[in-house]
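Below is one structure, written out as structure tokens; the observations come after it.
Every protein chain except one is present and positioned as in the full complex.
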Amino acid sequence: MVLDKRLGLSETRDLLELASAYIDSIKLTFGTSALYPKAVLREKIKLIRSYGVDVYPGGTLFEIALWQDRLEPFFQCAAELGFTGIEISDGTLTISPKDRRRAIQRAKAHGFKVVTEVGKKIGPPLPVLRMQQMIADDLEAGADKVIIEGRESGKGVGIFDENGNIKTAEMEALVHDLPDFERVLVWEAPLKNQQVSLIKRFGPNVNLGNIAPEEVLALAALRCGLRGDTFGFCLEEQAAVSCRVSGEGGE
Amino acid sequence: MVLDKRLGLSETRDLLELASAYIDSIKLTFGTSALYPKAVLREKIKLIRSYGVDVYPGGTLFEIALWQDRLEPFFQCAAELGFTGIEISDGTLTISPKDRRRAIQRAKAHGFKVVTEVGKKIGPPLPVLRMQQMIADDLEAGADKVIIEGRESGKGVGIFDENGNIKTAEMEALVHDLPDFERVLVWEAPLKNQQVSLIKRFGPNVNLGNIAPEEVLALAALRCGLRGDTFGFCLEEQAAVSCRVSGEGGE
Partner (left out) sequence: MVLDKRLGLSETRDLLELASAYIDSIKLTFGTSALYPKAVLREKIKLIRSYGVDVYPGGTLFEIALWQDRLEPFFQCAAELGFTGIEISDGTLTISPKDRRRAIQRAKAHGFKVVTEVGKKIGPPLPVLRMQQMIADDLEAGADKVIIEGRESGKGVGIFDENGNIKTAEMEALVHDLPDFERVLVWEAPLKNQQVSLIKRFGPNVNLGNIAPEEVLALAALRCGLRGDTFGFCLEEQAAVSCRVSGEGGE
């Protein structure tokens, strides 16, 4: 999942042309999608979808819509613009479990892929038990994936300490009793050391989020051992890549 | 005010197409504009102006021209290239008040918008009293705006300490006796915490400078409460945005 706070149309095209194979979804982060000229936004969403990549607005926009009691017009507007997904978060607001569950269900009813986010942007981190409960509740309510909040900075939030290092016990607790966690969890991990640790722990296909557009290829290289930090880690991927690199000289 | 040290023509077009509504001016920073192929520079300036955005070369180029006693050819060349503004600074050189005043007046006589910069790039920060005096002198000499130096780093310069935090007393002293300071002052504030503090102190329309191109939309989101850090801060702006986000689904 790419965190996009700035890509214009040419830059979006460049990114997709080069690296769409390594991207599941693009988040137009914060409330930025509200600030685009409408025609540019429509064209950008269309472009992203043409590469088979999902696109959704930042959770902040959902929180504002909820806070203003305008959830239905928000979903309608997002659908009409072409967004394929919705992020349900409570990074800033406090939302009751009932309202959260209802928001997930309403977004699903509109046909969106629904990703929820667990973790607060400000204040003390959530206790692990609370995060476990939220993940279970969200999935039970119909969420397709659950994102573990990492912010754009990757520091002092969720499973990351103030220096951006992973708090291993917290991370392990989150996956301990969760069936199919490889598929449903997305770890926001903007920093390289976080990406390396998560790849080494959960394998090369671990879902990572808040990846800066300029890091997409570098992360793909990390995943398949094409970078010093993970060299030799993912033998099978290397074999596959090797064929692509060295074996097509005569094509 | 965007600090541009690198945008090519497509990237410039992308930025303007997406976010020109949130940009007053673009500074081709340092002496970079001297390093462009001339045809590319002309086309870029024309493009920026076509969006109603001001464009001016970095203050370093002015200082070099003054140092070489070639101010008049510098102004002529800048005008001929299409620059709409000039930055008068003494970040590196020592310039007498008389020369500074004269430079402002000559730039105005060429028809430029004139922004002056107060603060040294190297060495101990200027005392506040000195900065106050310079601001008053520059405005009296005809400057349109005065920039408070923050460098590209935002650390250990002007109103920022070594960690990039705002020195509140210095900041307050600068605006204390200055009529119309909201309009005439521009705060160079490249870091997010600085932007948040200045928005909270001076309101969502505070003039900010040295904004990286990739941060323009993110800053616009901060200004109008569409990001966790300022959520709920700017109610009126949110209401306005809400209309744009949620209310036009049927257009």
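So that you can tell them apart, the chains are marked A and B in the order they are listed, and the count of residues begins at 1 in each.
Please note the rule applied: a contact is a pair of C-beta atoms (placed from the backbone, for glycine too) under 8 Å apart; a residue touches a chain by one contact, two chains touch by 3 or more.
The shown structure was predicted, so the numbers you read here are calculated from the model rather than taken from an experiment.
Only one of the listed residues, B:61, B:118 or B:224, touches the absent chain: B:61.
Between the chain not shown and the residues A:47, A:79, A:175 or A:218, the one that touches is A:218. Seen across the whole complex, the unshown chain contacts chain A at 10-11, 13-15, 17-19, 21-22, 213-218, 220-221, 224-229, 231-232, 238, 241-242, 244-251. For chain B, the list of residues touching the undisplayed chain reads 5-11, 29-38, 40, 60-61, 63-65, 67-68, 70, 73-74, 76-77, 79-80, 91-93, 121-122.
Everything below uses one rule, namely that only the chains that are shown with their structure count from here on.
Taking each chain's centre as the mean of its C-alpha atoms, chain A lies 34 Å from chain B.
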